[in-house]
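This report concerns only the one structure given below.
And then chain A:
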Amino acid sequence: MARPVQFNNTIKFEGIPEGYMGEGFMATNFEKVVSLARKNSIWPLPFATSCCGIEFMATMGSHYDLARFGSERVGFSPRQCDLLMVMGTISKKMGPVLKQVYVQMAEPRWVIAVGACASSGGIFDTYSVLQGIDQVIPVDVYVPGCPPRPEAILDGFMKIQELVHAEGLRRRHSDQYKELMNSYGIQ
Partner candidate 1 sequence: MSIIQIIFLLLSVMAVGSALMMITSKNPVNSVLWLIVVFFAISGHYILLNAQFLAIVNIIVYAGAIMVLFLFVVMLMNLNAETEPIKNRRLQLIGVTSGGALMLIIVSAISKIDVEQLVQINAGDSGLIKVLGMNLFKNYVLPFEISSVLFLSAMIGAVVIGKKEEIDIKK
Partner candidate 2 sequence: MQALTNKAKQVDRAPMSFIEKMYLPAIIKGMSITFSHIFKKKPTINYPEKTRPFSPVFRGMQILNRDAEGRENCTACGLCAVACPAEAITMEAAERQHGEENLYREEKYAAKYEINMLRCIFCGLCEEACPKDAIYLSETFTPADYQRKQFIYSKNDLLIPHPQENPEAYKKALGNRANKITVN
Partner candidate 3 sequence: MDIKAYIILSLVLFTIGIIGVLVRRNAIIIFMCVELMLNAVNLLLVAFSKMHAMSSAAKASTNFASDAQIFVFFIMVVAAAEVSVGLAIIVMMYRNVHTIDVNFLNRLKN
């Protein structure tokens, strides 16, 4: 059953959403430098609950080596990490825990939802599974796949890097951001 088609090259891609640039302010050179530094030093906090966690292991492993992007130091203390990588199904029992971890993280923090379960519940459209973690915490990048290939995880990670690079220093103090946080009942 050989497939006649090899690639799908009509891939959709949207730019970084509004609200990440140093809006209204001239991004100074200094800001750029800081963003560049942040971009290259994203320490992930793996919140691995299931299958995608295993693919994350492969991403950390020798073949893919996430460390190349400067994010080798996988911390397990939420205080020290910049990127919350939610990998795997988040059940309703786990939801509050996830939110607490997010709250404990120090600003600036980013969230990446890896895999179908974390992004939308995937095949588990059931009474016990949260239908996407964006119901409890804001998500910056979604990575589809169940589980995504390590390449896809790296792709998502590079999207985060772009985001970090574009983000102005003042974004975290903007009203828009505060509103976003309030909509999740944080602070």
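These made the cut because all candidates are chains of the complex that A comes from, given by their letters.
We adopt the following convention: a contact is a pair of C-beta atoms (placed from the backbone, for glycine too) under 8 Å apart; a residue touches a chain by one contact, two chains touch by 3 or more; residues count from 1.
Please read all numbers here as calculations on a predicted model, not as lab measurements.
Between chain A and the candidates 1, 2 or 3, touch in this complex occurs only with 2.
Across the complex, candidate 2 is touched by residues 2-17, 62-65, 68, 112, 116, 119-123, 125, 132, 134, 139-146, 148-152, 154-156, 158-159, 163 of chain A.
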